[in-house]
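Data first, discussion second: the structure below is written as structure tokens.
Of the protein chains in this complex, all but one are displayed in their positions.
Take a look at subunit A:
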């Protein structure tokens, strides 16, 4: 339990879970597996970062050039809001991302718009605005790195990361 709390406070570790959750074109072998960390999906401790990533779902996807929250994404965000309203000790940072099929500056703006749309949806489900921050990575942080549409659709995303217990 203590170990999990420590992990939750470490964004790098959360990013690791995120990359494990997406089994895609990205490298599948990482030096630390979930098992190494003494964790696995189904058995995630309720209220833990892993619980959020695996059982709730930490990310949603967008259509090309769009920041509209799709129906499937609305379900994920509703679960996120429910979880965040229950575990109110967490603050979050919503990361907005774009695929590589746009120019760099425009995609920074597009990622920001996706992050804002995600934040606003969570707010509409009762998550306090004071707990949420947004950041755009544009197309600079792809999770999937192939050169075709199967990867681009995974990269058009907003990822809700837990930034540790609120002060």
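By our rule, a residue touches a chain if its C-beta (ideal position, glycine included) is under 8 Å from a C-beta of that chain, and two chains touch if they have at least 3 such contacts; residues count from 1.
Here, contacts and distances are computed from a predicted model.
Chemist: Given the options "NADH-quinone oxidoreductase subunit C/D", "Tol-Pal system protein TolB", "Electron transfer flavoprotein subunit beta/FixA family protein" or "Branched-chain amino acid ABC transporter permease", say which is the protein name UniProt records for the missing chain.
Modeler: "Tol-Pal system protein TolB"
Chemist: From the listed residues A:59, A:91, A:113 or A:131, report the one that touches the chain absent from this view.
Modeler: Touching the chain that is not displayed is residue A:113.
Chemist: Specify the residue from the set A:45, A:88 or A:103 that touches the hidden chain.
Modeler: Checking each option in A:45, A:88 or A:103, the one touching the absent chain turns out to be A:103.
Chemist: Since one chain isn't shown, list which residues of subunit A touch it in the complete complex.
Modeler: So the residues of subunit A touching the missing chain come out as 19, 26-27, 65-67, 100-106, 108-110, 112-117, 120, 135-138, 140-145, 147.
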